[in-house]
Each structure stands twice: as structure tokens, then as C-alpha cells.
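Just passing along the structure, written as C-alpha cells.
One protein chain is absent from this view; the other protein chains keep their places.
Let's look at chain A:
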Amino acid sequence: MTTDLVAAPHKRQAHGLKRAIERFPFLPALIILVALLVLNGVYQPRSVSFVGITGLVKTYLALMLLAVAQTYVIYAGDIDLSAGAIVSLVNVTIITAMTALGGDTGAVIAGLGIGLAVGLACGVVNGIVVAALRLQAIVATFATSIFFTGLALYVMPVAGTPAPTAFWRTYGGRILDIPFVLYAVIILAVLLVVLARTKLAVRLLSVGDDQQAAYQSGLPVTRIRLQGYALCGLFAALAAFCITGDTASGDPLVGGKMTLNSVAAVVLGGTALAGGFGTVTGSVIGALIIGLIGSLVFFVGTPSEWQNLVQGVAILMALMAGILVGRRARR
């Protein structure tokens, strides 16, 4: 069948860019990230040094992991507003557990195991409430977030219990002269690549694309959504490990403000909030963007009372830039 030959070359060129964005939806975010790195370098040259980047990663690895956690849920068109509360609960649980078990290496490892179990349990609870009981994700996970925070406050009513030295020394330390967090980043990268190849990733995206269609196609929609929440809980636990390593103490409210940051990171990364389309890589980049905006606002010397406002405007601008680039390319 012949199509319009006159319009073809122009169309193909636009198609190329469109294709690139389709395959790598995080491209606009990556451009913003590079721009922010350059700006950070201009205002504070040391911030783009090896030490500076390591510090950035150390601080924002938790948000990167939580953004990844959030992504799997958003893939399926759901949302998890309790992700931050899970981080808090895991944070106080592992510190309490590690301290109770004596604080040596064995206790730390046992504590991490318990933390993963708690994260998974929270995810499953969310999954049951949203997918099996069919409550609205946004309200139901808001409710469970209050519930999880309540549990965290029960486990550790007041912030401040220090983490075992063995734990935070490892997180902030070096192995073979390479910072531990860089190993963590490499392991995370491998993990994300592996997870992207699972059936679950494709199924989550298919459910998010059109839940009715997925159901009619014979996919076990309820189970898939539940698995998404479970995976989210596990990654929230990993995020809690990082924040515990970074702050070296327990705080029953530490994760609360991270929830919406994680959602923002996912959207910045080019993932559709409605589900069905996106990448975890984008979410990691999105988390770094939020981190870099924070440090840039600081480096430019914004007076402290203006920092929130400037940061908010900067995130809005990053969102707009990403959307404009994406829209251009799609046309």
C-alpha cells in the first residue's frame, strides 16, 4: 500500500526522535540531570568531584530506592502513599532489633532480614487492601501510611536511638578503597536490569495500560497488582537500610516526607502516573534531580527562609521542561 511519499522524509525524522523517547522515556530527565550537574559544578566545583558525587549518592540512595519502589506500583496504575511510612517502620524496627540482638555483625544481618520481612509484609497489606479489597489506592495507602506510622511510633516513640556502629560504619565506609555506596549503586543497577526482564514487569505495565483489557486477556490482575505492592514494600525496606546507614539513628517519622518526593521522582523520570509506561532508570534519575536541586539551592547561597520556595519552583520547572521535551518529540 502506498502512503504519502511527499511527507515521508519529514515524518521519518520526527519518528526517530519519537522512537528514542519511546524507548528511553527518561531522556529528557537525563538532560536535566546533566544540566543540574553542570550548574552544581559552576557554583561549587567540589560538588562534582568524586567525593562530592559519593556524598550525593550516599544521601539520596534512599530516595532513589524509594522512587524505584514507587515505580513498580505506578507501572500498574496504582500508587503507594505509604512508601515513606514503610521506610520509617523498617528504620525503627531494624535499629530496635539490631540493638536487642547485641549490635554485632550477626545482629546487623539478622536485623536486615527482619527489615526485609517487615517491608514485604507492609507491601502485602497494601496489596490486599488495594488489589483484593478494591479500595481506591490513593486513599487506602494514605490510611495504611497512618497505620504504619502508628506502628513505628509504638516500636520507637522518640527519635534518637543510634544504629549499631558496625552498620553505619559499613554504609559510610570503603571496601578496597572504594566507597560502599558505589557497590550498592552497582548492585542496584544490576538488580534493576534483571527485574526489568521479568514477566512481572511486563505484566505490571500491561495491567497499568488497560486493567480491563489485561483482565479480559486472562491475566491474574489482582495477583499482579499485589505483587507490585509487595515489590514496592521490599524496595522501601532497602531504602530504609540506606537512610538508616546515612543518619545512623532511628526516627519513627524519617520517611514521611519522602513519599511525595518518590512520586515526583517517578514522574520526573518520564513514567506515566496513569500507568502502563515508564522505566525505573528514569525514577533513579528523577530522585537524583530532586537531590541536585536541593544541593544547588544551597550552593547558590539562597537564604534559608527562601530555600523551600526556590526548591519548589525549581522542581516545577524541571517537571515542565521534561514534559515539554517529551511533547515536542511525540509530535
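Note that a contact is a pair of C-beta atoms (placed from the backbone, for glycine too) under 8 Å apart; a residue touches a chain by one contact, two chains touch by 3 or more; residues count from 1.
What we mean here is this: contacts and distances are computed from a predicted model.
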{"item": "The complex's invisible chain, by UniProt name, from \"Putative sulfopyruvate decarboxylase alpha subunit\", \"Sugar ABC transporter ATP-binding protein\", \"Glycosyl hydrolase family 26\" or \"STAS domain-containing protein\"", "value": "\"Sugar ABC transporter ATP-binding protein\""}
{"item": "Among A:49, A:105, A:165 or A:198, residue touching the chain not depicted", "value": "A:198"}
{"item": "Hidden partner chain, touching residue among A:206, A:244, A:261 or A:295", "value": "A:206"}
{"item": "Selected residue (touches chain absent from view) among A:24, A:147, A:180 or A:215", "value": "A:215"}
{"item": "Where the missing chain touches chain A, by residue", "value": "1-4, 6-7, 22, 194, 197-199, 202-203, 205-206, 209-210, 212-220, 276-277"}
